[in-house]
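Worksheet: one structure, shown below.
The complex appears here without one of its protein chains, the remainder shown in place.
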């Protein structure tokens, strides 16, 4: 790894040396400086997100307004500096600026600056909560990336099945919601079809707020059917994802081929082919 | 594919050429015209269903009554034309008219015509929401059909196990509901056995509206048992469906073909065809 | 099957012929008469349970009191006759009377007779709802028995794991409930430890009535932890049951041994050993 980097350093003689070092610290995690940078950044992000949250509580805001104001500007300037450094040391700044994380980085600091120009833009400041997404970039470098990829892969290969399932759920929810609108009517809270569909979703996903609930016997009977249906069909996405994960897991384990008989399906800890006995 | 169609066109000289072309556009999805027709139809269905939903919100209805009226008649005439075309170009019109999708197609337009004869048939118009079912016919032609069939197959082969499970759940719900009716009584909302059973379903499926909830200590103890039971036994249908899906999936994966008898469905580690014994 | 029965009839010459026939009709399901008896019995049970349910609704009871009274006595006499016939034709009447279904049969008729002696024993009549359990006896004879046994086997072999899981859940619920009792206190509805534990069960099983809900920030933080915990650990019993079912399923499928190489693990539809090619 170190050799590779040395070569890269030599190849990049045209660029200034400090940019390369900076890029390694900021964008990579395999040097002590890079790791330290990541840890400091995660803590900064978590602290600044906590400050945004506290700022939204009226009582806390009333008591510690100036403190929160100071913290906010400290982190805004810090993240602005980080954003500029990233722009400077990256190969193609425009591509970075327009990438997902580039936009998140920008959205993490912009609202604070706008709040000077447009005072009272209270809700705009909530955008800063998106800073939490920046942690995912750092996780990307960590050993967790393999696990995250495993989960994403299993979800992606079951994408179509889940789409069919979701569409079936939506259809059921639309039909049951409309049915309940007719049965219960506005006086029991089912004032319109969209509201009845909202109730059907609340019921079928077993959330059950209870802000709207059927009052007639027929309505309660149909509600019972929706509940049992929702309780039962959760088995479908669970089955889909489990089967795909099991497949992905087995593939990860069984990636060795016997040199003698070309048999596959050996365990990760196997040293000999289980069919012909040849050494793997 | 094109050759097949040409042959069909020649064989069907007795029929008018335009009916065959029309049928291909309407009922199939492998020509550009057929695909375009499907896309237009899906958008029309979604728009008309949205219009029906908006029509049920009193405030929207008061503001945009004439607009919604116009949209409704536009889609009704469009779907009527489509229905007539389907009847004309299909081989056996009566069979189509009495099929599931034929009835849905009819139910999608009839309520609007009836509303002229019978004004005030407010709830009748809700039937038009069934138009959403028509999307499934189009999905049937798309690549999603394989995934949908996979899900249906897994559910169907576990039909009996799920029936036994559902019957056991219903029995538990009836007995626990009756028990709570005795323990809590009418003053705490458990006014009758059906209502107590409704509460037991709400609780066991973990929906938990909270419109009825036990007040006595004994009632709360039994409610706790129902909750833990309901929380735990969701594992049963999930297990059933997962195992059936895993089985269906493994069969699909093992698609090695026997060179002798062309049989499929061999295990990944099979050396001989399991049907004729020939070496794979 | 018929031959077996003929032999049995000859062997049982000491017993009266009608008792044997009666037993076949009542206790078995492989003759047309036996099947008809089962169907009539299931319908009778469902009707009588429905009558008990309707009887508990005050408005229905007020309107149709004499009708429900007549129906109740009709079914009580019918089930009494059936109970006496079962006692008469069974080999060991005492053993049957003390068995689970014997007791259920008795409990299905006794309350109605007691209601003459003890008028006003309103709640005693609810015991008649246990009649629903009698349907399971009939299912025992049906093709569903195999599926029911499969489910019971999978649940039984995972009994110990589920016990460990349930005990862990109960411990968490007790500790979290006590913690919330200290944090929230009586003024927010957490008036005692048992009530707080009840709340913790309602929350952890994701039922969430909302009759008691935390009001302090610390309480809501801990409640969030309980919810995420409850949401996540449902994976544990699901995993246990799925793995056991998968094992039971595979065992059912793979019960053929190759006569040549004694290999196991063949599919249910295999005709040749997949390892050596010998005919199975």
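Note that the chains take the letters A, B and C in the order they are written out, and that residue 1 is the start of every chain.
In this text, a residue touches a chain if its C-beta (ideal position, glycine included) is under 8 Å from a C-beta of that chain, and two chains touch if they have at least 3 such contacts.
Predicted, not measured: the structure shown is a model, and the values here were computed from it.
Interface note: of A:106, A:229 or A:245, the residue touching the hidden chain in the full complex is A:245. Contact residues of chain A toward the unshown chain are 49, 52-54, 56-58, 123, 126, 129-130, 132-133, 135-136, 139, 143-144, 147-148, 150-151, 154-155, 162, 166, 169, 194-195, 197-198, 201-202, 204-211, 230, 234, 237-238, 240-242, 244-246, 249, 266-267, 269-279. Annotation for chain B: contacts to the undisplayed chain at residues 206-210, 238, 242, 269. For chain C, the residues in touch with the chain missing from this view are 160-161, 163-165, 167, 171, 174-175, 178-179, 181-182, 186, 191-195, 197, 203, 206-210, 213, 217, 220-221, 223-224, 227-228, 230-232, 234-236, 238-240, 242-243, 246-247, 263-265, 275.
By our rule, only the chains that are shown with their structure count from here on.
Taking the mean of each chain's C-alpha atoms, the chain closest to the overall C-alpha centroid is B. In terms of the distance between Cα centroids, chain C is separated most widely from A.
Rounded to the nearest 5, the angle that brings the Cα atoms of chain A onto chain B is 90°.
Mostly differing positions are employed by chain B and chain C in their mutual contact, as under half of the interface residue numbers are shared between these two copies. One simple way to say how far apart two chains are is to compare their mean CA positions; for chain A and chain C this gives 42 Å. Centre-to-centre spacing of chain A and chain B amounts to 30 Å, using the average Cα coordinate of each chain. Residue positions 206-210, 238, 242 of chain A are each in touch with at least two other chains.
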